[in-house]
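Heads up, one of the protein chains got dropped from this complex, but the rest are sitting where they should.
Moving on, here comes chain A:
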Amino acid sequence: MSTAVETRTMAQALNSALRDAMRADESVHVLGEDVGALGGVFRITDGLTAEFGPERCLDTPLAEAGILGTAVGMAMYGLRPVVEMQFDAFAYPAMEQLVSHVAKMRNRTAGRMPLPITIRIPYGGGIGGVEHHSDSSEAYYTHTPGLHVVTPATVADAYGLLRASIASDDPVVFLEPKRLYWGKDALDATAPVEPIGRAVLRRPGRSAVLITYGPSLPVCLEAAEAAKAEGWDLAVLDLRSLVPFDEQTAVELVRSVGRAVVVHESTGFGGAGAEIAARLTEKCFHHLAAPVLRVTGFDIPYPAPMLEHHHLPGVDRILDAVARLQWED
């Protein structure tokens, strides 16, 4: 285990989490397309086959339903598979396995057959990827009872949340914001990390709350910084986990501040932001000075890379929303 505090990229932190989990528990197995010799197209599994052998870090045939379905059988036999889906939109062939089996096995066996599977999915845009390489598919997963849906936004969370996901007795869809893969920060692998299901306040503020997760966290922090010029003091809440949703923390914060904007880059209609805004409205109505707003990607298929910057919520769009929170009162 890495003990010293080192500067790591998020990709390296994820790699360390996998390595440390495999060292700590020999039932942890990694499988997927290209995870072996290549170390994954993003190098998240770099060196795992060399250290643990091709049976614990297994290059599989290129077939996502087969990868996840095989992982189901492995978990039924007592292993803890960690599956890599190479890109967000490449996970869709495995959707039936995910929805009909992974999510439901605990329930359909009355708790006798839990499935501790972690499904790592690099997701989201902003890296100039062509079609099918930039989807934000979290709403598909959050709409499926039985799955945990987790997404780190910091280097420390990438490590800590992945370790927690692998240790979880429930299946976890672990969404990796791929445009944050190369961001660097200090990582102390021994430092305690807030568990799955708890939101973390990344920045306190009294004017309004930005509620966000994954790839939109740095954008929100940047917006909060820029908002100071307008005299606005914005809080930024990082959900870290969409299921479980830390409703308590979000509700307390929004009640105390009175204004909130939910920010994510995936499509807005039927998205996570719609759910969060509805819940906050139901539970905070009398504390709200303005409706809970959403700043999201447009309701369009993910655009071609040369147009994606128009789609992705940026600082200006967030600040416009903050301005629309009936600021004059």
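Couple of notes before you dig in:
Basically, a contact is a pair of C-beta atoms (placed from the backbone, for glycine too) under 8 Å apart; a residue touches a chain by one contact, two chains touch by 3 or more; residues count from 1.
Methods note: contacts and distances are computed from a predicted model.
Between the listed names "Acetolactate synthase small subunit", "Pyruvate dehydrogenase E1 component alpha subunit", "Substrate-binding domain-containing protein" or "Glycine cleavage system H protein", the UniProt record for the complex's undisplayed chain reads "Pyruvate dehydrogenase E1 component alpha subunit".
In the complete complex, the residue from A:Asn15, A:Thr45 or A:Thr60 that touches the missing chain is A:Thr60. Only one residue in the set A:Met113, A:Ala191 or A:Ala323 touches the chain that does not appear here, and it is A:Met113.
Within the complete assembly, A:Asp170 is the residue of A:Asp170, A:Glu265 or A:Glu308 that touches the hidden chain. Touch with the hidden chain on the side of chain A covers residues 29, 54-55, 60-61, 63, 65-66, 68-79, 81, 93, 96-97, 100-101, 104-114, 145-146, 148, 168-170, 197, 243-248.
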